[in-house]
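I have placed the structure first, in the form of structure tokens, so that the comments after it can refer back to it.
Only a single protein chain was left out; the remaining protein chains are all shown in position.
Lettered A, B and C in written order, each chain numbered from 1.
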Amino acid sequence: MVKKVDLNVDSGESFGSYRIGNDEEVFKYVTSANVACGFHAGDPNVMRKTVKLAKKFGVAVGAHPGFPDLMGFGRRNMEVLKDELENYILYQLGALEAFVRAEGLELQHVKAHGALYNMAVTRRDYAEALVNAVKLFNPKLIVVALPNSEMRRVGEEAGVKVAYEFFADRNYRADGSLVPRTHPQALVKDVEEAINRAVKAVDQGVIRTIDGKDLEVVVHTICIHGDSPHAPEIAKALRLKLTEAGINVVPLREIL
Amino acid sequence: MVKKVDLNVDSGESFGSYRIGNDEEVFKYVTSANVACGFHAGDPNVMRKTVKLAKKFGVAVGAHPGFPDLMGFGRRNMEVLKDELENYILYQLGALEAFVRAEGLELQHVKAHGALYNMAVTRRDYAEALVNAVKLFNPKLIVVALPNSEMRRVGEEAGVKVAYEFFADRNYRADGSLVPRTHPQALVKDVEEAINRAVKAVDQGVIRTIDGKDLEVVVHTICIHGDSPHAPEIAKALRLKLTEAGINVVPLREIL
Amino acid sequence: MVKKVDLNVDSGESFGSYRIGNDEEVFKYVTSANVACGFHAGDPNVMRKTVKLAKKFGVAVGAHPGFPDLMGFGRRNMEVLKDELENYILYQLGALEAFVRAEGLELQHVKAHGALYNMAVTRRDYAEALVNAVKLFNPKLIVVALPNSEMRRVGEEAGVKVAYEFFADRNYRADGSLVPRTHPQALVKDVEEAINRAVKAVDQGVIRTIDGKDLEVVVHTICIHGDSPHAPEIAKALRLKLTEAGINVVPLREIL
Partner (left out) sequence: MVKKVDLNVDSGESFGSYRIGNDEEVFKYVTSANVACGFHAGDPNVMRKTVKLAKKFGVAVGAHPGFPDLMGFGRRNMEVLKDELENYILYQLGALEAFVRAEGLELQHVKAHGALYNMAVTRRDYAEALVNAVKLFNPKLIVVALPNSEMRRVGEEAGVKVAYEFFADRNYRADGSLVPRTHPQALVKDVEEAINRAVKAVDQGVIRTIDGKDLEVVVHTICIHGDSPHAPEIAKALRLKLTEAGINVVPLREIL
């Protein structure tokens, strides 16, 4: 059986006159775009433009909901009630779908942004808010999640499709959780090493954890950090290496 | 043939801890709700709650998009590019539909708010932005508009259903335009007179203009001002008078 | 020596077309106003109007900075870096001072709002951000704080004047901390009892804690909850009782 993997990137994170990311370049190499929905980043014009661009490059579109915190780019923890969070996510899903529909496309997936993603790894109430919103809005949407996370567990219990995400540039602990960013070895800083880790994870289903052991992993999608200035080169190099290893790089909807 | 008319009210205009309007009371008497979408008023929690309330009272739900100006409640003129405005409206339509869908309903109509409504009466570019958004999002949505307006003309030229709105508390000029608010006789201040004008407009298809002549009108929907503290009583009295005159008060989708 | 106490109230918490509180009524009875500065509530027009009103009633004006979270009314915990928080507070202090100066007044004090107040009770970094901002902006400003709090400790260590605040409607624990709102006995619900507790706290310097013991307290200012619909009556009754007990109700600057 041919192996398959998706490459996802955060996108549409510009706002008004402000630019973040290089969607035009990185969309040449990725297969799924997580489009910001106007809360932590993005605005209606940016969303329209980003969806058009994804269409042009054949990139599948997903929603990238975040906290209502433009000033903090959605990277700051906020205490929100579960029902409120469900509504915040519904709002963002709907807003993005308007543009997806206007361009004749269909929404493929949802990936939470920044602090919302991180908090929903461990907080069941936040994970439930996300999964409830998906079920109410469109139960066929794929939820992108860390395999060892409440998002994954809650999603699968609820019968929602969950795509397992791999972070090539992060070290993992033995339980499959990420080494926290405060740890000196949180990051795999060498780009080539990161790419090799990703290829091996997809190809052989295994990664070396920070304590030196092998951990079995299932990888449906690999995260490309769109706000890095090197995102296009990294995406290009990773896609090449995956292809050379005989792995098909395709959107999530062709995997799950 | 039995005559029919819709009563519409702006609703869902609270925000966070702030309350405007008395949706719970006024929903007992109206048939269509224009729900704010988070730009000039409303937030995701308010939208969810308002849609639930509309469902409970059998009120049809429409979108009430406005300018991105919470501080000015969408009542201040803004110069926006046509494409930007189209995107602002798409965004708001989508955001509201998420809640409509979550509650198992369908969106019925769109009515622009405040300064956006007023500007789209005379500005063709703004009217086109609104109608384009509707066509891209859901061409079956009914656009609520003043009969003598660019919104109506552009909508009908584009093949979109347009509901003709009547303002019971406003005086009209001979050409069917509203007497501007700066004019001393802009308003019909006597509530009973306003109600009688509305009933006559629906029943006989005629109103007395400010220069004392009769003007033929077609009325599909009558506007109730939801931010007036007397909105529930006015809606109740108007509905009673209409019913006594043998007119059916029904949602727009049963008229157009 | 004649005993003295200040009554403070959160005010200026309206926003745009939205109204919260009844500043006009409650300003008849209080001596210090904590004016919202546009982050959790308030806007430039509301601030101007509130400062004018305070001037009219001889109420001393203080800043009431909060988190940048209008949708949550500043009541939700946010993780903010200490330097960022210092800047958020500086910004709000400056913005309010513009109106205070325009009306020929002087800023008297600072009281943090909602989640910022609560977090700065226990978090030293947040308390330091507040106190640093005060020292940089105007070291003569009085900081209103719970006596058993990091805000008080950090403020006094830094040589800033700290006013000890008493919550008449809250139960206290033996260490002088508030019984958390999640506890069934968090609140003193009977208004008369709350008023008597406040008078006794000022007059005799003692309150009964939740475990039935007497705790010595120093009270410089008593909090009136401005967003309660009964705020004016409560303020009026409390002021009367304090006066009857021979206690002078005066602004903080006449106490510290």
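Just so it is clear, a residue touches a chain if its C-beta (ideal position, glycine included) is under 8 Å from a C-beta of that chain, and two chains touch if they have at least 3 such contacts.
Only a predicted model underlies this, so the values are computations on that prediction, with no experimental measurement involved.
Among C:25, C:83, C:157 or C:190, which one touches the chain that has been omitted from the display?
Only one of C:25, C:83, C:157 or C:190 touches the chain omitted from view, namely C:83.
Looking at the whole complex, which of A:43, A:84, A:128 or A:150 touches the chain that is not displayed?
Missing-chain contact among the listed residues: A:43.
Given that one chain is not shown, which residue among A:70, A:158, A:186 or A:237 touches it?
A:70
Of the residues listed, B:41, B:80, B:141 or B:168, which one is in contact with the missing chain?
Counting the whole complex, the residue in contact with the absent chain is B:80.
Touching the absent chain: which residues on subunit B qualify?
68-69, 71-72, 76-80, 115
I need the residue numbers on subunit C that touch the omitted chain, in ascending order.
Residues in contact with the chain left out: 38, 44-45, 47-48, 83-84, 87-88, 90-99, 101-102, 136-137.
At which residues does subunit A meet the chain that is not included here?
Residues 15-20, 41, 43, 70-73, 75, 227 of subunit A touch the chain absent from view.
The rule is short, and it goes like this: only the chains that are shown with their structure count from here on.
How many angstrom lie between the CA centroids of subunit A and subunit B, rounded to a whole number?
40
Roughly how far is subunit A from subunit C, going centre to centre by Cα mean, in whole Å?
About 43 Å, centre to centre.
Give me the residue numbers in subunit C that touch at least two other chains, ranges are fine.
Where subunit C meets two or more other chains at a single residue, that happens at 71-72.
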